[in-house]
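== subunit A ==
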Amino acid sequence: MTPDLECLNLVKRFGDTTAVDTVSFDVPRGSFFSILGPSGCGKTTIMRMIAGFLEPTSGDIQIRGRSVLNTPPNKRPVNMVFQHLALFPMMTIAENIGYGLRRKGMPRDEIARKVDEALERIGLPGIGNRKVDELSGGQKQRVAIARCMVLEPDVLLLDEPLGALDLKLRERMKVELKALQAAFDTTFIYITHDQSEALVMSDQIAVMNNGRFEQIGSGQDLYYRPASAFVAGFVGDTNRWSGQVTRIEGDEMEIRTDSGLLLRGASHGRPLSAGDSAQIFVRPEAIRIAHDTEELSHFDNRMTGRVASLLFNGAASRIIVQDPDGREEIEVNLPQSGEFAGLKRGAEVHIGWSGAQGNCFAAGVR
Partner candidate 1 sequence: DTLRLLTWGGYAPENVVAKFEEETGHTVEVTKSNNEEMIAKLRATGGGGFDLAQPSQDRIAGPQAEFGIYKPIDLSKIDAALFIPSMLAATKANTTVGGEIYGVPHVWGTSGLVVDTSKAPSVKDYTDLCGADVAGKVSYRLKRPTLIGFAFAMGMDPFAAYGDEAAYKEVMDKVEAKLVDCKPNVKTYWGGGDELMGLMRSGETVAAMAWDTGGWKLNADNPDITFVAPASGALGWVDTFALPAKGRADDAAYAWINFVMRPEIAAMITEAAGNFTASKGADEFAAADLKARYQASFPPEALDNIKWYPPVPAGLEAIEGGVLDRVKAAQ
Partner candidate 2 sequence: MRAQAKLGLFLLLSPLLLWLTLLILIPHVDMLLVSLRERIGVGQYQIGLGNYFTFFSEPLYLRTFLRTAVMSILATAITLLIAFPVSYYIAKMARGRVRSALFLLCLVPFWVSELVRTFGWMILLRETGIISNLLQILNLTDGPVELLYNDAAIMVGLVYTSMLFMVVPLVTTLESLPDEVIEAGYDLGGSGLSVLREIVIPHAMPGIVSGCIVVFMLSLGNYLTPTMLGGKDSLWFTELIYSQFIVRFNWELGAAFGFMLLILSSTIVWGMLKLTGQSLEKTMG
């Protein structure tokens, strides 16, 4: 089966800046594909090229196997949910959803039927006659998606559609979006700079940085097997140190951080040799806390320190541990069992983690 969307060596330059730099990817039919990256990395630029609002400097965009480079935006079989939704404020909800159908010259009664159907589908039946500004943020969101979906596009593009919503609503919409995608069974291409959105919803995620794709993979791939220091730092919370590789033993190694701490880590196949500058990443949940050092004896990184700060947050509680010399602060997740909930600031704790959890990358590669 040809993928719904395929981008080949896509490049876009604005004057001197290269906003999108030789990006290639394909999105299989019916999947939820996210592009995740920090602000200004070129995400919107890719999306606008796909939608037809920007012409690529070079490269090709194919939808269902056919290049769309010469198709104007109003003829492309892709639709877009804009960051601020771009609902037409001068029309009712029904008129908004029916807009694209009217453009296709569909008969009135059929439009009405389709619009009702779509409203049903997004769980908002009977609101067709309301004005746009009579809806809540989440409802608008769904209408914007419905407006595209009635056109049955091959690909739906979503440019940070949750960016304008408030926190609680975002959490809810994350789950809902995923459900809508399942309901409409269309290919979604989703742009975000919020890693948790990408992780929760996507089948595949492309991590983008500085116009290039750093890694494409599932959420687990990115989280557990980051391909670059950038991905390791950007996806999920993590402790990060820079230092020098002092010893290499196959995949394992020892690094002395700039502040003098000696840590053991693993390169997971990446070429590194003794004397290299390197970065090492350890996730807070990979670190175990114990009441005495015994329990940690099977870890090759062990440390005793004091609680510098206690960040209680239910299941996501954390402490910040200061190493004995006060050189480094290490974030450590508390176990969900609530076992260490009674810790106090200044208390002594023992922590440890296995060297395999310390992801090492050559510095400067990022």
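What we mean here is this: contacts are C-beta pairs under 8 Å (C-beta built on N, C-alpha and C of every residue); 3 or more make two chains touch, one makes a residue touch a chain; residues count from 1.
Candidates were picked such that all candidates are chains of the complex that A comes from, given by their letters.
As the structure is a computational prediction, the values presented were derived from the model and not from experiment.
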item	value
Subunit A in this complex - touching candidate among 1 or 2	2
In the complex with candidate 2, residue positions of subunit A that touch it	51, 53, 72-75, 79-80, 82-84, 86-91, 99-100, 103-104, 147-148, 151
